[in-house]
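One structure is given below, represented as structure tokens, and several questions about it will come after.
Every protein chain except one is present and positioned as in the full complex.
Read from first to last, the chains carry the letters A and B; within each, the first residue is number 1.
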Amino acid sequence: MNSPKFSDPISRRNVMALFGAGAVTTLLAGCAGPGSTSVSTPAAGSAFTGPATGTVSFYHWRGEDKATFATLIDRFQKQNPKITVNMTITTSNDYLANALPKVRGGGLGDVLPAFRGAQFVQFSQAGVFTDLAGQPVVKDYTPGLISAGLSGSKQDGLPYQLLLIEPIINEDVFNKAGADPNPASWDQTLNSCDKLKSAGYVPIAFPGADSGNSSQLLNSMVLADQPSEDAFTQIEAGKLKVTDDWFLAVLKKYQQLGPYFQPNFLGSSQASARQIFVDQKAGALSTGSYDIATVRQLGGQFPIGMFFPNTLASPKSGWYKGVYNATFILGVNSKSKVKPAALKWIEFLSQKDQAEYYANQTVQWLTLEGLNYTNPDLKKLAPILNEKLSLDEKFLFLNQDIANAVYAACNSAASGVSVNQAAETAQKIIDQARSQ
Amino acid sequence: MAEKWGRRAILLVYAIMIVIPLLVVLFGGFKNIGQLYSSPLGPPVPPTGRNFTSLVTTANIGVPILNSTALTAGTLVITLFFGSLAAYGLARIKGWIGWVIWAALVLGMTVPAQTSLVPLYVTFRSLGLTDNLFGLILVETVHAIPVAVFILGGFMRALPRELYEASSIDGAGPWRTYRSVIMPLSAPSLAATAIFLFVIVWNDLLYPLFFTTSPSVQTLPLALLAFQGEFLTNYPAIFAGVTVASLPVVVAYIFLQRYFVAGMTAGATKG
Partner (left out) sequence: MTSAGEPDVGVRVMASVQRRRRGRGATRTHWALYLFPVPALALVVAFLLLPLVQSFQYAATDWNGYSATYKSMGLDNFIHAIFNDSLFQNSVVNTLKFTLVVVIVQTMLSLLLAVLLVKNSRLNIVLRSLFFFPTILSSVAVGFIWAFIYDPTFGLMRGLFQMVGLGALSGSYLGDQQAAIYWVAMVQIWFHAGQLMVVFIAGLQLVPQELYEAADIDGAGKWARFRSITWPMIAPATTIVVAYTTIQCFKAFDLILGIAGNPPGTALDILSTRIYTSFANSQYGYASAESIIFMAVIGIVVLLQRWALRLTQARE
């Protein structure tokens, strides 16, 4: 019953058939009832045998890294003249929401990353990835850091980037205002913000209109109050509610922090918030270490550090010093027609010198072993990676509507809406999404 | 006197409201990010051409320009051909059959596109017509045909009956009448329809977004939307892209203004 495959070129017969009036009945009979598409299971075993040639579509969300990837693609193609790599970039919000249906046909994303957590699970369950276990390239990675790419015993992907997910700061501004970038409690966090504000700065530039970036702060904000580390999973399962006391406490903190964001922050895009920071009018920028390269590109020359908004009621030893994430989980599309070439591209990105180039250009640590970081920002901030860090938890949300409802609750609490009202609005959406 | 100045004031204010956003884009494309944020409206001093060169070098804007051109041209040619055939036939078919066909086509126009989009997508997927330019032309054509039949049909029904009859007395079959009598006479309304559809198809985002994924078949509006990801709201780059993407339509508008207005009005009133 099934007609040609997803990306088959149009045959002349197809064309003729479409225009022949008689074909209408064929169409009626032949296709497009619910369930009429068959699901093919990826062939097991020798997925990567065969010649490494062809055009590899590389689909991702890192607009910041475009130029660096372009250089790497150039180098790669010189080494492998029979392979072409085409890069397609979209926004992280779009990638999170819309990537799955686009890649599952195989027309896009021969090599593709997944966000750690929900999206990776979703991709794995949908059979998007090809198992990489046993491939030599896996050995290049730090074993403890690539578990996020495991699905059962299958190595579906390799987390590539290692990020600090907490606000970045302008150390000059912090020094001038006498603000402490390492608060040991929530009071001290607010105190730092207060000092920045009195000195005439925006304490934290916050991209309120961009849920993907503004929600990064949530990872830090929940740490002291959450009853367990998988709290977000439990919210989604209905076992915890955002109307519970612990989450109201989190929202309360957002409400206290709101006055330290720039005015009308709910309308600020990431670019707009970042520009305030680049202009040296803000102490901190609430995104993450992945934004440093762009700040530098835009002409920010001040010393950059990290700011961990500590939410403890009182200082406690052995507490977290920040939040990290191992993400950009690179894998090979199971529907790809150029798997050997796709794997070659991943292997190339995992080579020491190429990985170092990528890391130093884009100011990101990687999960590969034994890399030499020469970028001054990377070198300076690297010691934080040895501290006690919490793993980014917000990617545990599997349902995007639920995640967005929780993020919206945080932002509206920060903008002055009562915490109860913000929580109830969100819980209503969560309940409805769960009932579907 | 007061009334005259009142009129002028209203028109002047509205003219300024139209012009300013356009100037922001036009100037913005020639600025760097710092210049744009510090003076959004001022002229670009000194101007930079970097945004435009990066469109070509890194954003590869040539591909979407070609795709949009092929998509628009293909859709227009097929739609005008099939649409004028149908409009002509319906102007001459007598009795209930003509009405049934007419009603089916009208129904196709009044149903919002979204309603049939999901099943249409599934059909196209199983025919291998998603993610290629031909499939996209087909989708746009299907949605444009009812509009074309409507505009052209209004015109052809208004043609004097004698025209049809005279040519059949001459021994010309329907095809020859269509080709050598009706088509030349219909040139103005064909042009109006073409322009109305040109603007719609050139700027359309909905169908390309649903029906394509690969960069090789990306159209201009999709490429523009992708700029959000590629340039991360780097507005000068985006504005340069907006300028380039709008250029063909703007140039056409400058030279064919009168037909634009006539065409898009015909589209609104009859479509």
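Points worth noting:
Keep this in mind: a contact is a pair of C-beta atoms (placed from the backbone, for glycine too) under 8 Å apart; a residue touches a chain by one contact, two chains touch by 3 or more.
It should be emphasised that the depicted structure is a prediction, and the values quoted were computed from it without experimental measurement.
Here is the thing to keep in mind: the chain we left out touches A, B in the whole complex.
Contact with the chain not shown here comes from a single listed residue; of A:V138, A:L266 or A:L385, that residue is A:L266. Here the missing chain is touched by one residue of A:A97, A:A184, A:A199 or A:I384, and it is A:A97. For chain B, the residues touching the chain absent from view are 7, 10-11, 14-15, 17-22, 24-25, 28, 37, 40-41, 82-83, 85-86, 88-90, 92-95, 97, 101, 104-105, 107-108, 111-123, 138-139, 141-143, 145-146, 149, 151, 154-155, 157-161, 165, 168, 173-175, 178, 186-189, 192, 199, 202-206, 209-210, 220-221, 224-225, 227-228, 235, 238-239, 242, 245-246, 249-250, 253, 257-258, 260-266, 268-270.
Take chain A: the residues that touch the chain left off the picture are 19, 21, 23-24, 27-28, 32-35, 37-39, 91, 93-94, 97-98, 100-101, 104, 126, 208-211, 262-269, 272, 275-276, 400-401, 404, 408, 412, 428-429, 432-433, 435-436.
As a working rule, only the chains that are shown with their structure count from here on.
Spacing of chain A relative to chain B, judged by their CA centroids, is 36 angstrom. If you check the complex, the residues on chain B that touch chain A are 33-34, 37, 58, 119, 122-123, 125-132, 134-135, 138, 213-216, 226, 228-235.
Residues 2-10, 14-15, 18, 27, 30-32, 34, 36-37, 57, 61, 63-64, 66-67, 70, 86, 88-92, 94-95, 102-103, 105, 107-108, 269-272, 275, 279, 294, 298-299 of chain A are the ones that touch chain B when the two sit in their complex.
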